[in-house]
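Input: a single structure, listed below in structure tokens.
All protein chains of the complex are present and in place, except for one that has been dropped.
The block that comes next holds subunit A.
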């Protein structure tokens, strides 16, 4: 047959040719743009050019190196804890169960402070107050009032540490919930400290409580406030922001007892600056947000989150799992428990949460519940999953896609309730998020998802992943300590990190440095009672983590003791 019959074209050819060209253009030009250019994800830390033998170089956040110095405060002029309650934000917001403006909050703080003056014998600079209080507004009021009067506050991260702290640090006062009161009174009497310890009770101690505390000075929080409300003092600004205002007790990383870390107000403002930077610059915290946290105010990290919420004027509440001072044991965070815990925030009259600061257990259980709800809810879920995952591998994700409207919005509402659509950022802190849950969580929520790590020696997070980072790297270390752990990003804006105990030979060969994580920076406190002598004027703190640095500046961490 002549060649011409093979290459004969007809009208159908023209039609098909045009369609093919159109499809080709459609697919190549309509590719979604990644949320962040991948070139920026290749260099997320600023690495120092010199390192000491046996240590890695000092890592800082890449954007910090451009500024040259580590931020000390969220904005100019925020020096003390009182400055964190901004005078220029006057809209009311709900803190736990109370709708309150900043002006009202400061008024209550002043009332409490002057009530203290009248009713108790606290000496500025000498007295120490132990907080055994579950998270509530009274915690914040008392914390700010004591700080303003230069009375050191002490917090413990777990009730097990109570005996040792009472024994070694003899607080002049204890502030606690009415539920926990009987427990404390026992311990105080045991240690024979009852004659010189004042107890301030939030809530009603009841006749039983009053009976038990017959030899102790017992004050009700509401009485102190009422007393002070008649003639509130003016809060004089403390003279030295570098003076320690609080001591946080926690379990020591090597398991050897209690670790006491002393913090100044500058540590707190630096921690707030660090925490604010977790969210993308294009969508920072605003007074319209509602922050919900699963970290207790008795831990430095939880406290920083609360003060960041106060500073930004958002509504704020904490989950049930933060109630460490109650007669019941710890809340179990297995899959059904974690879900119930997240929904416990609906007990407070806050607007539906927009930012969640939770633990990896919460995220894992939420992701699997939403996935199950999606699969059972719509036959299109597999197809939608496929499309969203394909976009995510190119670096793009959105909550407003067709698949969200068809499949995932309904699934989220089923698990999180009617307010699920308002959620706009998810921050999981802990460092042990499994790597294989990264893609499911990103696809199912389609909001900025940050993996962060904190420690009891700093205010705020140490590491945090970039919110628009959607990279997936296959796990290269099988069986190591970092197997199947998601990376936690680069150090946050105010932190400097180095790894100690690294193998120099490994680094010279170009492999990833791995060692114990040490931190330094404005949010880091000072360890009490240790021979923490500065070496060359440098104070580095152990965080209790082992870490590994990747070539792009991101880290993976695992707890020290196994």
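Just so we're on the same page, a contact is a pair of C-beta atoms (placed from the backbone, for glycine too) under 8 Å apart; a residue touches a chain by one contact, two chains touch by 3 or more; residues count from 1.
Operating definition for what follows: contacts and distances are computed from a predicted model.
Of "Coatomer subunit gamma", "Myotubularin-related protein 9", "Huntingtin-interacting protein K" or "Cytochrome b5", only "Cytochrome b5" is the UniProt protein name of the chain excluded from the display. Touch with the chain omitted from the figure is made, among A:99, A:121, A:226 or A:473, by A:473. From the set A:340, A:387 or A:424, the residue in touch with the chain omitted from the display is A:387, counting the whole complex. In the complete complex, the residue from A:52, A:118, A:211 or A:231 that touches the missing chain is A:52.
Residue positions on subunit A in contact with the hidden chain: 6-13, 16-17, 19-20, 23-24, 26-27, 34, 37-39, 41-43, 47-53, 56-57, 383, 386-387, 389-390, 393-395, 470-474, 504, 507, 510, 512-513, 549-552, in rising order.
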